[in-house]
Each structure stands twice: as structure tokens, then as C-alpha cells.
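A short write-up of the structure that comes next.
Of the protein chains in this complex, all but one are displayed in their positions.
And then subunit A:
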């Protein structure tokens, strides 16, 4: 069993994240204690597109990044001179967006003469919970967000194996697209969660795709189509019946996620579970995972909602570990738009 090594000195790491919708920076001590965690939400309202369209363009990250980094340092009460290492999201994501964070990180690292390391965004999500509580390896991790629905086996920092993933839409995407279908404002995940609280999850029997296919994969595209068909045939479902619809849809998603996670736990015999990513904020999913783990005596680790959604503090967790273990990136560090977690093990052997 691999554990994070106990250390003699506490390292102060500045972490920067710009892989998708958010520009974020954080100052974290020892990969565990958050001194500051700043997220500049780039979401702005554009009614013409029937909701909110975030500005993903590198230009927006560029406008925000200096302020975000300065605010992170100020709020932490430290200066650039105090920073001992820089961690930055290297991928996966849009190259143009990633390069904004990477360029700033390189500049700071070069200017201050401190080491730099590129971190995988999903790896940050899986380890975010370490900022609140220690977790022993190995554990099973479910990463669910707008762009990801993956089940991993985690044997240590940098040691990940994909057990299953979505074959079409991610769970968070299903929430947002169904929300759009029934006229909810963005981000619909939050709105569906709120409506579901006072709805009957058994009111509509939506399909549970791939529930019994024997893999650890997910599919949410058909569920979205089922909601569309239901609303077409029963327009009142998106009106007076919206609470029941939200509760029934949410319970279908949560049931599939929980069922597959339980299957991964049984198949591997690993009795520890981490649920991570933006959809881990969903109260229905949190409750369903708690019930599963209580019933089966599984140790569940769930980060609090601000650490589940995209942030930079989570990047500091693996960043600190790599820097402490002498894994640093050179100034030739480049964005990796496609970067499966399974390819990370090579880093600890010094191959990347």
C-alpha cells in the first residue's frame, strides 16, 4: 500500500488552473492546508442562447489570470517570495485555455527560481478530498462532472486505472441538457437538485441504461432522449409535474452511478470510495452514495462542494506530491489536450 510520505518541511505551492470554464489560483501549504482558493467564474448571461454561455476563450483567461493569482496571494497573506513551487493544470482541456495558465506558471517559476510541475486536471479532482481529510490507498474513485463520468482504481498519487467511463454523455451534461429541455436556467444541475427535493422519484420510470451490462461503463444519452419523449407526450410533466420529473430523472442517474460504483467496489474488493467532480455536489448522489457505503461498511470520502467543482487548490495536492518527490517539469512543458490518467504512472519513474 502506497502512502503519502511524511515530510520534514511544509512546502508552499501556488497552483493555477485554466483548463476550461474557470480561471483559478490557490496557495496551499504541504498539499493539505488551503491558504486561499480563488475561482473567477467566467459565466455570463446570454439570453439569446436560451441560457448561460461561459466564455471559454483564452482571451478571457488572459484577462482574469493576473487578478486571480494576485488575489490568491493576497488572501493567503503571502508574497511571491514565499512561494516554493508552482503547480499548473497541463491537461486535459483546450490547448488555448491551458496555455494561459501554463505561460503564467512558467513565468513565475522562472522569475522566482522555484520548481514547476504540470498536473492532470482529473487527478486534481480525485485527490481534492485530501485537502479536508486523509484517505488511504487504494481506493475506488468516481469522477463525475460536465465532461467526465469515469470510475477509477487509485493505487497512489499518479497510479490510476480506468475501470469504466461514459460511452456518450457525461452525467453533468445529462443534467444540464435535461434542464434545458424542461426550461430550467443554467446550471441546471443545481436547479434539478432543488426541484427533486420535493418530487416523487418513483413518479416516472425512466430507463437505467447499461445497468446490467456487466461493465463499469455508463450511458446517459438515452436517458436524455427518454425525458424528451416523455415531455412531448406529457407536456404537463414540465409544468405542474416538474418536481416529480426532476426527482425521477435525478434518481435514474444516481441509481446507475451508485450501482456501477458498487459493482466496481465488489469486483476489486477495495472498501474505500472517493466521489469527486462537480456532480458530486448533487445532494441526491451524495445521499445515494452514503446509503450504499453505510449499508456495506465502505469508507466514503466526499469533498465539500467548493472542492468538488473546478478549483486550483485541488491541483496543488498532486503538485505538492510530485515536487516533493523530485518530479518537476521543464520550461518545455506543453499543454496536453488529451491526457488519459492511465498514462500518468510513467511520471514517477521520471519518464515525463
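Keep in mind that, in the parts below, a residue touches a chain if its C-beta (ideal position, glycine included) is under 8 Å from a C-beta of that chain, and two chains touch if they have at least 3 such contacts; residues count from 1.
In this text, contacts and distances are computed from a predicted model.
Think of the chain that is not pictured: of "Carboxyl transferase domain-containing protein", "Assimilatory nitrite reductase (NAD(P)H) small subunit", "siroheme decarboxylase" or "tRNA threonylcarbamoyladenosine biosynthesis protein TsaE", UniProt labels it "tRNA threonylcarbamoyladenosine biosynthesis protein TsaE". Looking at A:40, A:200, A:221 or A:268, the residue that reaches the missing chain in the full complex is A:221.
Taking the complete complex into account, A:95 is the one of A:66, A:95 or A:346 that touches the chain left out. By the touch criterion stated above, the residues of subunit A touching the omitted chain are 20, 46, 49, 53-59, 92-97, 145-147, 165-170, 172-173, 177, 180-181, 217, 221, 224-225, 228, 337-338.
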